[in-house]
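Every protein chain of the complex appears in place save one, which is left out.
Lettered A, B and C in written order, each chain numbered from 1.
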Amino acid sequence: MKRIYEAELESKETKCYDRPLYRDVRFESASLGPPTRVSYLFTVRPEHCNKNGVLHGGCATTLIDVLTTSILFGIRRPDFWILPGVSRSLNITFLRPVPVGKEARITCELIHAGRRLAMIRAEIQRTDTGEVCVTGEHDKANIDPRL
Amino acid sequence: MKRIYEAELESKETKCYDRPLYRDVRFESASLGPPTRVSYLFTVRPEHCNKNGVLHGGCATTLIDVLTTSILFGIRRPDFWILPGVSRSLNITFLRPVPVGKEARITCELIHAGRRLAMIRAEIQRTDTGEVCVTGEHDKANIDPRL
Amino acid sequence: MKRIYEAELESKETKCYDRPLYRDVRFESASLGPPTRVSYLFTVRPEHCNKNGVLHGGCATTLIDVLTTSILFGIRRPDFWILPGVSRSLNITFLRPVPVGKEARITCELIHAGRRLAMIRAEIQRTDTGEVCVTGEHDKANIDPRL
Partner (left out) sequence: MKRIYEAELESKETKCYDRPLYRDVRFESASLGPPTRVSYLFTVRPEHCNKNGVLHGGCATTLIDVLTTSILFGIRRPDFWILPGVSRSLNITFLRPVPVGKEARITCELIHAGRRLAMIRAEIQRTDTGEVCVTGEHDKANIDPRL
């Protein structure tokens, strides 16, 4: 599975909105489970922050958006989530700030993958304290035209 | 009010995560109401998109995050939301894609501002068709230390 | 449309969880639009409240669940939302309490109905002050077996 996720990180096209983030994301671990989980590490740089010097809510959401999506690459089969789908909703809760310079772990867990909808949960934790700083739920809709 | 919002757009520091977006956002209108509303225009460029050539969910969320926050500058008084607060949650729903090259209107409406929490709703619409493409709710917590 | 919604209110089966609420809900108005909107009136009785004597969050959510669903009866066609679907998510925000004895208006607006998913927004307002007290977003999945 390591190979799948690392290949995914490397394959990102140059002009995408999320492209600049991939330089700072490292694959950490994956498990097909259940539960299906994947984790990444990320170091917060000034360009990921807001005026208060902490991880920007928009950046946290973008990370959660793309990294929760990556979990679907681990479960795809010819007849099941062959494409990673489109976002239906992202619900993000900000519990604590992640200060610039800190390393964070982004853990994604597949809560449910049905034929048409999948829900993946994410948590962003500081690796130095273990504190959960941001949580998110990502609801994805399958767009396989054969459905 | 125009002046407040335009000054806010111009004052953004160079290194912020949301800084690159401000070049592409234009103030459109504001009304103190009630309801308190502000709208902006935005043209979707390739660097705001995902691999499918449509506005990236992370970019849409970042726009909603920062533009809903801007509404709080319009209602601030010495003893009420003197600071724009911090995000508690962002709930975003993606209804339709916004294709690259299209112009979008981002309308923000203050639903409620209490002493400690405020909720602002946003909609991203295509200006050519009027279709609502993305909706969001942003819950903000006041961090005025005198509270 | 009045007839559709009133018939729906009356047709509820005896044993449903939401059945006791229907006695206290009155159809107010409907418009096919766009936007498609329907509103109901509701008087808060002690059995709808929590220990603080205000509308219970669970009761507010149940009202929003069933009344937003009712909007789909107004748009159904033989090939489009012939069934009212199942809930995918309910996101409810509580802005102000609704005290026992007060009348509330529950306004539901269809934000988007696609082939497979529909999103309806609701607001619960006090009719005496006009204040928005609760807001909700209801995402529904179509379960028409022909899809």
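Brief remarks follow.
Here, contacts are C-beta pairs under 8 Å (C-beta built on N, C-alpha and C of every residue); 3 or more make two chains touch, one makes a residue touch a chain.
As the structure is a prediction and not an experimental result, all values here were calculated from the model.
The chain that is not displayed touches the following shown chains in the complete assembly: A, B, C. Considering the full assembly, C:92 is the residue among C:4, C:41, C:75 or C:92 that touches the omitted chain.
The chain not shown here is touched by just one of B:8, B:109 or B:139, and that residue is B:139. Interface note: of B:89, B:107 or B:135, the residue touching the hidden chain in the full complex is B:89.
In the full complex, subunit A contacts the hidden chain through residues 91, 93, 95-96, 111-112, 114, 119, 121, 132, 135, 137, 139.
Mapped onto subunit B, the footprint of the missing chain covers residues 88-89, 91, 116-117, 139, 141.
Residues of subunit C in touch with the missing chain: 13, 15-18, 46-52, 56-59, 61-63, 65-66, 86-94, 97.
The rule is simple: only the chains that are shown with their structure count from here on.
Taken as a graph of touching chains, this assembly is complete, with every chain in contact with every other. Taking each chain's centre as the mean of its C-alpha atoms, the one that lies farthest from the centre of subunit C is A. With centres defined as mean CA coordinates, subunit B is found 23 Å away from subunit A.
Averaged C-alpha coordinates put the centre of subunit A at 33 Å from the centre of subunit C. Listed for subunit A are residues 88-89, 91, each touching two or more other chains.
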